[in-house]
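Complex shown without one protein chain; remaining protein chains in place.
A, B and C are the chain letters, set down in written order, and residue numbers restart from 1 in every chain.
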Amino acid sequence: MNSIGDIFRLTTFGESHGPAIGGIIDGYPAGIEIDISRVERELQRRRCGDGNSSDGVTERREPDHVEWLSGIYEGKTLGTPIAFLTYNKDCRPEDYEALRDKCRPGHADYTYQEKYRHRDPRGGGRSSGRETVARVVAGALAKQLLEAQGITVTASTHNRYTRCIVEGLPAGVGEPVFNRMNARLAYAMLSIPSAMSFTMGETPDDWRLSREEFPDEWVLHGEKNHLTKTNHCGGVQGGISNGMPVVFHVGFHPPVTHPDGMCCRDNEGNIHNIATNGRHDIDHSPRLSVIVEAMTAITLIDLIYLWKKNR
Amino acid sequence: MNSIGDIFRLTTFGESHGPAIGGIIDGYPAGIEIDISRVERELQRRRCGDGNSSDGVTERREPDHVEWLSGIYEGKTLGTPIAFLTYNKDCRPEDYEALRDKCRPGHADYTYQEKYRHRDPRGGGRSSGRETVARVVAGALAKQLLEAQGITVTASTHNRYTRCIVEGLPAGVGEPVFNRMNARLAYAMLSIPSAMSFTMGETPDDWRLSREEFPDEWVLHGEKNHLTKTNHCGGVQGGISNGMPVVFHVGFHPPVTHPDGMCCRDNEGNIHNIATNGRHDIDHSPRLSVIVEAMTAITLIDLIYLWKKNR
Amino acid sequence: MNSIGDIFRLTTFGESHGPAIGGIIDGYPAGIEIDISRVERELQRRRCGDGNSSDGVTERREPDHVEWLSGIYEGKTLGTPIAFLTYNKDCRPEDYEALRDKCRPGHADYTYQEKYRHRDPRGGGRSSGRETVARVVAGALAKQLLEAQGITVTASTHNRYTRCIVEGLPAGVGEPVFNRMNARLAYAMLSIPSAMSFTMGETPDDWRLSREEFPDEWVLHGEKNHLTKTNHCGGVQGGISNGMPVVFHVGFHPPVTHPDGMCCRDNEGNIHNIATNGRHDIDHSPRLSVIVEAMTAITLIDLIYLWKKNR
Partner (left out) sequence: MNSIGDIFRLTTFGESHGPAIGGIIDGYPAGIEIDISRVERELQRRRCGDGNSSDGVTERREPDHVEWLSGIYEGKTLGTPIAFLTYNKDCRPEDYEALRDKCRPGHADYTYQEKYRHRDPRGGGRSSGRETVARVVAGALAKQLLEAQGITVTASTHNRYTRCIVEGLPAGVGEPVFNRMNARLAYAMLSIPSAMSFTMGETPDDWRLSREEFPDEWVLHGEKNHLTKTNHCGGVQGGISNGMPVVFHVGFHPPVTHPDGMCCRDNEGNIHNIATNGRHDIDHSPRLSVIVEAMTAITLIDLIYLWKKNR
């Protein structure tokens, strides 16, 4: 399904070259003054990356003008669903005509074809990275709630490897057994297009430590953020936050569209060499941090609300 | 919460030294002859590992006699909830008396204390690995359904690293965007006690390949299991199975109870050195494969049922 | 939350005088040619009622032009979320200026004020009957799926009492215990604005029959639709359809806006007599049938998909 979250829930819609991309946020509290400029800033980070240069990021000019359809009145949230969309304007479906009945290697064309038998071949349709626009909008709104509670989410990406750190989260958030914070984070991260790997811990190799080295030692009379001397467990024990920073890593595979063309498969299993006309990322690393932060924020708000329910 | 799955759903209960451990399986089809001896065999694998020796696995003698409470009549399932339990018999709560108000390093004692303020200190309570008994029982029943459809799940573990492979899964299973098969598998794997890392792909490093190497090339007129020359993506594209084997890896941190004793924290933040009396794994690797297989089977059956809904 | 359904799920958004009303349908199968004119016909029924005259129905001119945002490509569904909206055009917020801080009797103004502390006073905001536009759109699409399976849903309304009948539904649909078809129908019906009463049975008084009269007698070698001589149970036994027509009744309270004005309450508890300027139904009976049919169709498709999952 196209929803994430139990009581703070994002539902998204939209194909890459369909009329619009957008979503509904259900469970957002009432009376919050939404910082629209912040949403735009986050979308800008998604478009161009964080660095000085946007080298490698697709040339598609996405204005990403967000239209707010509901849930906001006189600048403040109503507690009702916040619906938003951005119309897809800079579409060139003719770029994809040659791909109509072909499945590109490394893409989701074949699996969508097998699953649905009817598929939108333009720019990957629903499986396009463009769907993450809705995640980034919802993430910006979720971050605003987290920051009001003193919680920050920061990610950075090198070589398709993101280091994400959550600071200020109190101890006790996360549920035991199946709704563990680490399980929910892994779920959210692996739902990002091209994510392949998720690891908890201060470094990606902390879990390889020996049984003598792994357990984080207590600090005498330690408090939050200074509870233990090390943070090998990444701030989560038994699925529940311990008050230390929550730290995890996500690995992404490279963009899979080759500028020189691709060997594509038709429905009969024949292979065709097709030139690449659509616009695609050469390197999507610059985009990834803001998406990882968004999915982290969406996940944490949901768990925080579950935790608050009987306090 | 303590449930996993949308339409094939397992809910578990039980503390390590409480009266019983068990669960309810909701959504199991009717008319299936349950292979009870298979359940016992899987529980035996969980108890002793797969190898010739059970070196390192806790000495606790768990008879794990499963009592079936509902959902089965004259040996066949009714389609109604299958409830089961195993009473905790070999408990020695006195082993944990010294730990009553202490939090061990590397365990979930502190986070449960912070979350619930009232905690069962005996053997980790709800956070104990003993809870996985319920997962293994449900997994054995789920595997039986998978195998009837020609799908096998096999995991093996070396140095706390499990390679899990699913063979025979048709193309088209898994949902787009948030309910991707890889996201659901990551969620299920990270819900296993001591799991720290999840990676899709034939090897744990496939995602690091360059954009020239990563995309799996089509085989001319290929069919399932021979669709592509390589399987770098691990059998899942856009969150949906492509008919190739589904392959992923899970990394686990070491057992965190040290036989020589531990520096434990009391509620005032003082540190005490406590001798270890409870029985614990020295190496839990032998147990992990059957648990990974169980969680994989539970996840796949749910996704297969979602996929079948409108066929 | 603003979603209904487990695997066929409608999520709606929109305030009466906000920018737009709409929704997302998740779980709609792929490859279906959507009959757009049918959607418009149903919306027309919602606007004007079924009869020759629309006496009593609000004068607000709602063009209800539906914009399809996703999930449809070349006229056929993709299996991805179908998002749609209709912009609110004929808004006259100035009609509601006098009500800004006042709560009307019989409306949800007070409860929204107490719940959210920030409220859109224009035309009832989220609690307006206008929200049912999204239900009728989704209902039209659900009905199309039902009819392809030979299932029809027909409702008619007299004196704010609707008789709804479902024909062609096979035996075995509906789940035991909590997800009973009758419970799910009651839930869906009571979610309609101004619904107050739900009753299963061929007549609203069938359940009052004596224990000698109530049980429906079998017809010798009867088949579907002729299984029993009577249909006192309304086609559902133990929460599961028996193949007879499913019949139930829904009672609605009258429209609560009085044309002569209303005694309204401000936040301090003072009472003010306010003239009525907004446009409102005098009698909403003509609108109710199509909404009841829509909610019935949405509920049944979800239960049918759950039932099909392991066939």
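Rule of thumb we're sticking to: a contact is a pair of C-beta atoms (placed from the backbone, for glycine too) under 8 Å apart; a residue touches a chain by one contact, two chains touch by 3 or more.
Just so we're clear, the structure is a prediction, and the values are computed from it rather than from any experiment.
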item	value
Of C:32, C:72 or C:108, the one touching the omitted chain in the full complex	C:108
Listed residues C:49, C:139 or C:255, member touching the removed chain	C:255
Full-complex contact with the absent chain, from C:47, C:265 or C:287	C:265
Those residues of chain B which, in the complete complex, touch the missing chain	1-3, 7, 9, 11-15, 18-22, 24, 26-27, 30-31, 67-73, 76-83, 85, 115-120, 125-126
For chain A, residues in touch with the removed chain	6-7, 27, 29, 80, 176, 305-306, 308-311
Touch residues of chain C, complete complex, unshown partner	1-4, 12, 103-108, 110-112, 114-115, 126-127, 131, 160, 171-180, 182-191, 193, 195-201, 204, 206-212, 214-218, 220-223, 227-228, 232-234, 236-243, 251-256, 258, 262-265, 268-271, 282, 307
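Definition applied: only the chains that are shown with their structure count from here on.
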item	value
Maximum centroid distance from chain C, chain identifier (CA atoms)	B
Per-chain CA centroid nearest to the all-protein CA mean	A
Centroid spacing, where centroids are CA-atom means, of chain A and chain B in whole angstrom	25
Shared-contact residues (touching 2 or more other chains) in chain B	176
